[in-house]
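Only a single protein chain was left out; the remaining protein chains are all shown in position.
By letter and in written order, the chains are A and B; residue numbering begins at 1 in each of them.
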Amino acid sequence: MTDTTSNTDTPRLQAERDAGGSIVDLSVTVNGTHHQVSVEARRPLSDVIREDIGLTGTHLGCEHGVCGACTVLIDGEPARSCLMLGAQAEGTEITTIEGLAGPDGELHPIQQAMMEAHGFQCAFCAPGFLMSAVALLDENPDPTTAEIREELSGNLCRCTGYQSIVAGVETAVRVMKESGK
Amino acid sequence: MSSTNRSGLVGQSVQRVEDDRLLRGNGQYIADLDPDNVVHAVFVRSPMPHAKINSIDASAARRAPGVVAVITGDDLKDTTHPFPPLLMLPGLYTPMYHALSADKVRLVGDPVAVVLAESRALAEDAIELVEVDYEPLEPVADIADALSPSSEPLWEKAGSNVVMDHTDTFGDIDAVFAGADRVITERFECQRQSNQPMETRGSLVMVDDDGHMTIHNATQSSHALRWLVAALTDKQSMGASLKAIAKNKDRRSSFASGMKSFLQSNSDDLKDQDNSGAAAQFKKDKSFLGAMNKIGVGLLAKESYPTVKAQDIGGGFGAKGSIAREDIAVAAAALSVGRPVKWIEDRIENLMDGGQAREESMTVSIAVDNDGTFRGLKVDMVMDQGAYPGFPVGAPMISKMIKVMFPGSYKWDAYEIRSRIVATNKGKYVAYRGPWANETWARERMIDVTAAALGISPAELRLKNMIGEDAMPTAMITGPTIDATMSTRKTLEHALTLVDMEQFEADRAEAAERGHCLGIGIASYHEAAPGPPNYWDSINPGSGMLMPEEGYTTIEADGSVVIYTSQMPHGQSHETTYAQVAADELGVALDDVKLVYGNTDKTSFSLIGTGGSRGGPIGGGVVRKTSREVRRQIAEKAADMLECAADDVEIIDGNIHVAGVPARGITFAEVAKQAADDGAKGDKYGTPFEYGTNYNGAGDGGWSTATQICVVDIDLGTGKVTFPRYLVVEDCGPIINPAIVNGQVRGGVAQGIGSVLYEQATYDEDANLQSATYMDYLLPTAMEIPEVEVHHLETHSEGFENDFRGVGEGGMIGAPAAVTNAIENALSDYNARVTTQYLPPTKILELAGQISPD
Partner (left out) sequence: MKAPPFIYHRPETLDEALALLTEHGDDAKVLAGGQSLIPLMGLRMGRPAHVVDIGRVPKLDAIHVDSDGAVTIGALVRHEQANKSPAIAEHAPLIAQTMPWVAHRAIRTRGTVVGSIAHADPAAEMPAVVLATQATMTATSTRGDRTIAANDFFEGYLDTALEADEILTSVTFPAWPANAVSAVTEVARRHGDYALVGFVGKLVVGDDNVITDAALAFLGAASTAVRVTAAEAVLQGAPANDESFAAAAEVVSAELEPPSDIHGSTAYRKHLAGTLTLRGLQSAANRIGASA
């Protein structure tokens, strides 16, 4: 699937050139769909995903790498999309929260588990927690509570006190073990 | 009536209705909206804490690439009104100020201009080109500075930086203090904190071709925002306004009838009001009357009021209940450029002026007898409201809540509180989850100090003085009625049974051998959630009219259930809990209920929206009352159709039938269609069945209560504090959804732990902000916050059909007291006395005598 956007002559990009900034042509695959966009070189990947590609499930909480809400998977590894230029993602495969559910809309076990565990409240932080949790479970399908807490400590939540989020990951571990996924 | 409540959803931890969209990344937060042709707003903010503005030159910025417009403070003076003084309390001066500062800046971050450009990045480039000539003034950095008569006043008309000084006395304070065995005094200081929702503030304003404005905003209070934007952005001449009013007969008569009904329904409250504050304000600053008049007439003349819309909101904790100066500036900018204007605050701005709270100093004296009987209580409080008061709720209103709640769940013979509010060159003070919480902190801390002085255990001293059921009904010394819902004593008694003190002492001895100190701390409290009818009057006479909230339950022609609420959910799961309540009342499934919120065209006016633990008792109460009435209407109609008595109608899983004969049932759609065919049409939404009510949540109590007990472990080598145990016994009456209640409690406790160990909005002695990033303002992570055991009591308020009580704030209110009490207890071998709320590792080791202060 290709979703090509060609927008080199928007007022935004024209002004960017006047301001002395480079424009880069960027080709990335997000959740299995290929995208070709022209963006400012200074544009962080998070803004490219949200504004140029239009997937707003990835959130920006601090834009300096501390809160973790913008965490996505780049070629399967978790990364802060606010601390990467879009240009650095050239040629990569990116997974965002929108890419977790199956093609038929079936929730990923971590999504299902968070629902069962009442993991989140305002859920602004949820995209980052979900992507960090997926990365953790990919690498360590049977983490201890302490390992879950350590791995999730790169993501801030202001609503829950974390206990329900940790419980959600534990639920997902159980479900994934049972279903042999 | 209860025979139809078959679905039994209330009381179950049903899964959240919100989660399907939020967990898929399909939520819609303010930053996600991206209309065509949008321009991005970035504010030019003062780098100086306190300075006169001599001039602003924006010409270079206006020429910068991608810049659409630059609007300065002077420009806005022509197009907007200043924020009016809303709450004029006796002894208070309330300043007036514009959305952008034109003459003077009062904090680092004070907005002086706004740049609109094709991208946020280009706008950030251009703000660097706006040249502002500042003439520095002496900064006022803290309470001590502000109390000094020689400090440079932020508000000239206030005369000094003390903007309020008021004393309230209850009982014969002098006699009680003179008659007590001992008087113990201590001063407690709480550092400045910040609400810090994970989503910053933001607004997107669009003006359509007819001039109608739509504001998408992450607001806890959509109607207040709508009215304030309407009021402040309407700046035609008085003459033009009067002409418009004269021409518009409909508006005149609807205003007159609205006014009449307002006066009628609030006549008692209006009579009770104390107008001496307004008189004093007028003496100091006559201009407010003129501004209020212009605003009032302008509002009357206005063609259309903005529509405020909000969907998903990433937390607020009070900070998004304030109407921001930026909100007004963005609306004015959209009116002037004719393109959609989007402002998404960044985290630095949010840490500078997105809302700060809790900076209070409290000197507390307890008059007590040697047997531990509390006699009298005296408090001398100074609140630091920063540069601009939060609107509409800021330090003045909160000082009154502190006044009422400080005596807590204990019996006193007399009480006096002096409340001073000072202005300093720091971020604006807003309500933060349990805004009055420092009364609990200082009181519960003081009780431990007193217990130590008397040689009585903290638990025993509390039990000796805490009001129990045997004394009820009674009233707090400050006025509010106390009934059985003030169950603090039960929570304390229950919490004490959950702690094994022998085991704790053994653990403590074992820890000591490892160079660790264990301590245990208790905090007990009650909170108005929403409180009895006279709670608001005790805060400020006549303010009871703030309490009620209007909402509707409707059945549409296709049989679907739609609830309208003025609540503004931002994490509290209203879509789930309200559906639980309505589904039970109506006998339908959870999915059959839809909640409409966040759109001011569709919901009723509410000054508050979501805040003050109102969501359960008031908003939830409205849902229960209105659904119950709609169920009655349906039963009546169905009785006709089923040819039975209304009392014999049963509704189970949406099947309306004669009791015991479900096979011959009819559907909501059939009944709704019949009703519509017969001409049933509600006044407000035009649906076949609808009922709305204006409800104030009153029982005679309306209290939520809790006791928190925690055990801390302090590592003397590092000053790090951990929590081997944390437990909360809470009582918010009947629970709608236990998982949601637990989440509220735990989230509140986490913030309270943050308050003590991690969080400080730090300013240097010249009022420069030191904590402008998340590397320096520290929100605790999953590694710092322990598991919190939550135990529930469910005390009912007898005789009231609707008994839900709020639970959003309690966790936060109690935690700082429990944690600081535990820390002092842990360090008792070192004679530590904890008088500050903020205890970072350095302070811990200073208290433990391991290091001396630098």
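Structure notes:
Keep this in mind: contacts are C-beta pairs under 8 Å (C-beta built on N, C-alpha and C of every residue); 3 or more make two chains touch, one makes a residue touch a chain.
Nothing here was measured: the structure is a model prediction, and the numbers come from that model.
Here the chain not displayed is in touch, across the complete complex, with A, B.
Hidden from this view is one chain, which touches subunit A at 16, 19-22, 24, 40-42, 44, 63-65, 68, 71, 74, 77-80, 82-85, 87-88, 90, 132, 135, 150-151, 153-154.
Across the interface with the omitted chain, subunit B contributes residues 119-121, 124-125, 128, 346-348, 717-720, 758, 760, 762, 770-771, 773, 775-776, 778, 780-781, 783-784, 840-842, 845, 850-854.
Throughout what follows, only the chains that are shown with their structure count from here on.
A separation of 31 Å divides the Cα centre of subunit A from that of subunit B. Residues 13, 15-16, 18-20, 22-29, 31-32, 34, 64-66, 117-119, 121-122, 125, 196-200, 312-315, 317, 346-347, 570-573, 739-740, 742-744, 746-751, 773-775, 779, 781-783, 785, 787-788, 811 of subunit B touch subunit A in their complex.
Subunit A meets subunit B in the complex at residues 10-12, 14-16, 18-19, 40, 42-43, 50-51, 54-64, 66-67, 69, 96-98, 100-101, 107, 111, 114-116, 118, 120-127, 130, 148-150, 152-166.
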